[in-house]
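Data block below; observations after.
Heads up, one of the protein chains got dropped from this complex, but the rest are sitting where they should.
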Amino acid sequence: MRLKRNGPAVSEPPAKVTAKATGAPPIYLRFFSWSAIALVFVPALAGTVYMFPMAFGGEGGWLQPFATLFGVPGIWTSILLSLWIGLVATAFSVALTSLFFAAFAQTRAVSVLSGLIRPLLAIPHAAAAFGMLFLVAPSGFLMRLVAPLLGFQHPPDWLLVNDPAGLSLAAGLALKETPFLFFVVLAALPQIDRRLTITAATLGYGRIWGFLLSAFPALYVQIRLPIIAVIAYSTSSVDMAMILGPQLPPVLSVQIPRLMNDPDLSLRMAASAGAIVQLAITALAIGVWLLGERMAISAFRSLSTRGFRLRGDGALRSAILVVSAWTFLVTYLGLGLLLLWSVAASWRFPDLFPSHFTLDGWLSPGSDLISLVWRSVALGIASALIAMIMAVGALELEYRRGRPIAGGGWLSLYLPLLLPQIVFVSGLSFLFLSLGWDANIFAVAAVHLVFVFPYVYLTLAASWHHFDRRYLDIARSLGKPPFMALVEVRLPILLAPLLTACALGFAVSIAQYLPTLLIGAGRLPTLTTEAVALSSGGNRRLIGVYALLQALLPFIAFALAGLGPRFVWRNRLALSGPVREISGRSA
Amino acid sequence: MTGKGLLLDHLCVSLHGQSLFEVTTCVKPGEVLSIMGPSGSGKSTLINAIIGLLPSVFALTGRIELDGMSLIGLPVERRRVGVLFQDPLLFPHFSVGQNIAFGLPRSIKGKARDEAVARLLSAVELEGFAERDPFTLSGGQKARVALLRVLAAEPCALLLDEPFSKLDPALRQSVRDLVFAETRRRELPVLMVTHDRDDAAAAGGGVLHLGEAG
Partner (left out) sequence: MFARVFVRFAALVLAVLAANLAYAGDPDPKDWPSVLAEAQGQTVYWYAWGGAENINDYISWVGERVKADYGVNLEQVKVSETASVVTRVLSEKQAGRTDGGAVDLVWINGENFKAMKDAGLLLSSPWSTDLPNHALTDFENKPVLGRDFTEPVDGLESPWGTAQFTFYYDSASLPEPPRTLDALQGYIHAHPGRFTYAAPPNFIGTTFLKQVLLGLVDDRSVLSRPVGQADFDAVTAPLWAWLADVTPDLWRSGALYAADTTQLKTLLADDEIDIAMTFNPGEASSAIADGTLPDTVRSFVLDYGSIGNAHFVAIPFDANAKAGAMVVANFLLSPEAQARKADESIWGDPTVLAYQKLDAGGKALFDALPRGAATLGPDQSGAVLNEPDSSWTDALEAEWARRFGAAR
């Protein structure tokens, strides 16, 4: 393009200079460029890789561990159970979430339910599982409710939990994964063009069918990766499966640690082989899902052009609302039961409430609450803070370079969410043992970071990228170097998202069972490991105490994260007011 | 060859080898050069080039000099070029006074900073506003505080990126008059990107059209 000159002419010939206005990032920042790789990718991969030599070898030839594994009674049932439970739980969660949004997108129901669900995200799987156990077991609260009607004098001999088909485990997983997917959809929804559904409505389509036809395909693409993470988790969960899962035989992810705990070396090698099979099962489940996806798409296509309108979907919508609300309420009821059990001295069937109360569970020295809470909190705070500092460093570097973190960084963040924990955490524990790094709290914190960092980073990245960078431009033009612009402008304005990311990191750390147990050699028990260890026993009072505290700590963290900005910025309405402009994108 | 003012000499910004514009001009102290042109003509890119915020995908040739000193290669914070955007962008975590003090040079210390802030505020009829939350200010008040903040840093040139476009017409004129009065008083060379011919007329300086056939 040519210029139109309107100013005074200049005589000197122009010097040819090429310059990059933003200087190269300082060295201390480059330290963060590989942080995702170093913190997340390397441990996850190293742990996985370390399992292979252990799985292939031994005195009986390189396939001997697999032969031993397949000789374990019921192992094929375990494998099929893992596959089936993972797929059923995921399918239920995806179906319920999709139908809910199809029926209620852009209505009050979404905002009401999202307020109800938000706290559920912070509840560790183990606490949710125990709550469900206390609710639906034959001696549970629901049965006590109906016992007078059905004339039960004692709990019926029904397989309601730990059923051999794993339905109770699938239900428990769905209970936790549905809120997760709910929020994933909630975050993705604004990117879907509303006019699509309106167009469908004007063409006479019922609400649900119209949404599924018009908006769902684009939405599904957005939530696909989280769904795959749900499959990975559901096919390989350990803590929830120990509490709610079948026992004779258990799912593969529970059978592996059992074999691993056996002094018999050949069984321990079989456990490593089991970890490889677990990897294959998770991959297979994801493959089956993707195949099902294809079939669903073609079925969907042929259905969508036939002109069904499904106008009268009112009853279906009510049904969806009831099921969704129940899915979320169950967890809350469960929390209430945890509280009741934690103070119950005597609670006989079919009494609705305990007949005597005691604080023994909270006060007795053997429950060791102070050191458990202290260790859980210390691990949570340490890993959340380190993760936050690393995430801020990495994001600042991205901002200054104007491009995302080092190659593959994005995928490496998802790796710990896609790989079964039992595989790479077991591998890491062997690796750490041979290096003499095990059983110390730093090693445990480092492995917590593998899970904490991705969540903190991904949460923070959203707010980071939404931040109006003109604030920084102004700060710089006022004479502040980049570091001061970060510290004096960006970080204070982003206080709320920083604290939220921290709270999420804390919640993720609190919920870690397997890393804490395996890397800590059991010597560094937390509320989570103690609660899950009790799942084998039946001490419901202690389970109530541990699981309730386990659920409470993340709650407190999120509450503090919510109150923090309100207190610190109480005189700054833009940052503490009801309509908080956390992104700083003020008009 | 050099004198006071902002000199752009064969300043050319290109993207992937494609030249966006080439500008040669000089803005004298106290003068306002208006830059007009359709969106996409590179007005903001030009501003960014002068401030020093050009993303690294752009290539820049030519010279930018302020008061005889080349700006090229200098980091943003050392260019002493102030900028006002169409949004006041007051830092929401600072009080009005802290926003202004943020711009003050470090050489002003202690109580003198508070006094400098108070002096600046009283010059624009905002006495006693130092403790206020910027969120509670009216649009015109915010615009004035934003101006004070940039002036507090004692810039040697000022860039205005459609600074009045979001103000309602009544306010617009008074804020505009204030800005130009202050820049003239301080003898700052000003480069103003605008869509509005009234702005350009009020500025009273030259007009540079970007991105028109020529």
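Order as written gives the chain letters A and B; numbering starts at 1 within each chain.
Just so it is clear, a residue touches a chain if its C-beta (ideal position, glycine included) is under 8 Å from a C-beta of that chain, and two chains touch if they have at least 3 such contacts.
All values derive from a computational prediction rather than experimental measurement.
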Among shown chains, those touching the left-out chain: A
Among A:S33, A:T48, A:S139 or A:S376, the residue in touch with the chain that has been omitted: A:S139
Contacting the left-out chain in the complete assembly, out of A:L63, A:A521 or A:L573: A:A521
Sole contact to the chain not displayed, among A:G57, A:P164 or A:P481: A:P164
Options A:G57, A:G74, A:G336 or A:P481, residue touching the unrepresented chain: A:G74
Subunit A residues that touch the omitted chain in the full complex: 73-74, 77, 138-139, 153-155, 157, 159, 162-164, 247-249, 260-263, 265, 268, 345-346, 348-349, 356, 358, 360-361, 364-368, 430, 433-434, 436, 438-439, 521-523, 525, 530, 533-542
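Assume only the chains that are shown with their structure count from here on.
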Chain centre separation (subunit A, subunit B; CA means) in Å: 46
Of subunit A, residues touching subunit B in the complex: 1-23, 402, 468, 470-471, 473-482, 488-489, 492-493, 495, 569, 571-575, 577, 581, 584, 586-587
Subunit A-facing residues of subunit B, complex: 1, 7, 9-10, 19-27, 33, 41-42, 48-49, 51-57, 59-63, 72-73, 75-83, 85, 87, 89, 91-93, 95, 102-103, 105, 133-136, 149-150, 152-153, 155, 166, 206-214
